[in-house]
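Report on the following structure.
Left out: one protein chain. Kept in place: all the others.
== chain A ==
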Amino acid sequence: MTDQRQEAVPVVPVDVDAHNSNSAASDTRINQAGGLQIQGLVKQYPHSDHPVLNGISLDVPAGKVMVILGPSGSGKSTLLRTVAGLESMQGGQILMDGKPLDRHDVGMVFQSYDLFPNKTVLGNIIMAPMLVHKRSKEDATAEAMRLLERVGLADRKDAWPHELSGGQRQRVAICRALIMHPRIMLFDEVTAALDPEMVREVLDVIVELADQGLTMMIVTHEMAFARAVADRIVLLDGGKLVEQSDDAEAFFTHPQTERARQFLHTFAFERGHHAQNLDDQA
């Protein structure tokens, strides 16, 4: 499965020179997906005895999808936010392809609806490339429309965020991040606030991106989605890495640690059909 992904033609348009030139449409450029290395990451809030992240080390190879699982309060979101540069870190380092991570290479989509309410769908997407990459409006609009086309929202380009469903908003938020040509994308429980029938349309887009070889870190509670999209799985608990699996499927069928078994069982209990599966395979 993972091999197929590597061979898939990268369609995500990425302009590698985006930061130092105002080169025009960059559809033909190859996506320079980056590999992420996290080494001994420690995150602790001042006046707190316990670190939120306690020496996390993990590796997301270029073009791979890492899904981060864990109970609430385990530090999953904090891990993503620290990689994003939204939180300070008290120890360790975060590298991309061996060099300190440039935050411009990171794209992120949040749980809550984070579209700018004062801009239309198109306005949301083209603002950053115009302001940050100094691209022309025509150029940015052309790429924005291609992205909207891909997530099936081209006809909503002039809509305001409040006129969209939650699922549509999240798809626009993904486009808004992609147009900045990130080398890694972070998804922080992007479907947690959605009605169940809208979860699918968002996750389908993420699966498509995975197939195109974009490096991703995903925090999610959707186990079926995690199982389908993940190349690698890590389980966090109490700010520590409990289990790390390079074989996502094996993590679900043969978890190595008791904690992972417990964790998966929680979900299995909530979802009858999974309980059946897990019991069968155990």
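We adopt the following convention: contacts are C-beta pairs under 8 Å (C-beta built on N, C-alpha and C of every residue); 3 or more make two chains touch, one makes a residue touch a chain; residues count from 1.
Quick note on the criterion: contacts and distances are computed from a predicted model.
Among the names given as "Polar amino acid ABC transporter permease", "Ion-translocating oxidoreductase complex subunit A", "PucR C-terminal helix-turn-helix domain-containing protein" or "Monovalent cation/H(+) antiporter subunit G", UniProt records the absent chain under the name "Polar amino acid ABC transporter permease". Considering the full assembly, A:P117 is the residue among A:G40, A:G73 or A:P117 that touches the omitted chain. Interface note for the absent chain: among A:V52, A:A177, A:V190 or A:I206, the touching residue is A:A177.
Touching the chain that is not shown, out of A:L95, A:A128 or A:V207: A:A128 (per the contact rule at the top).
Remark: the residues of chain A touching the chain excluded from display are 84-86, 103-104, 106-108, 110, 112, 114-118, 127-128, 131-132, 160-162, 173, 176-177, 180.
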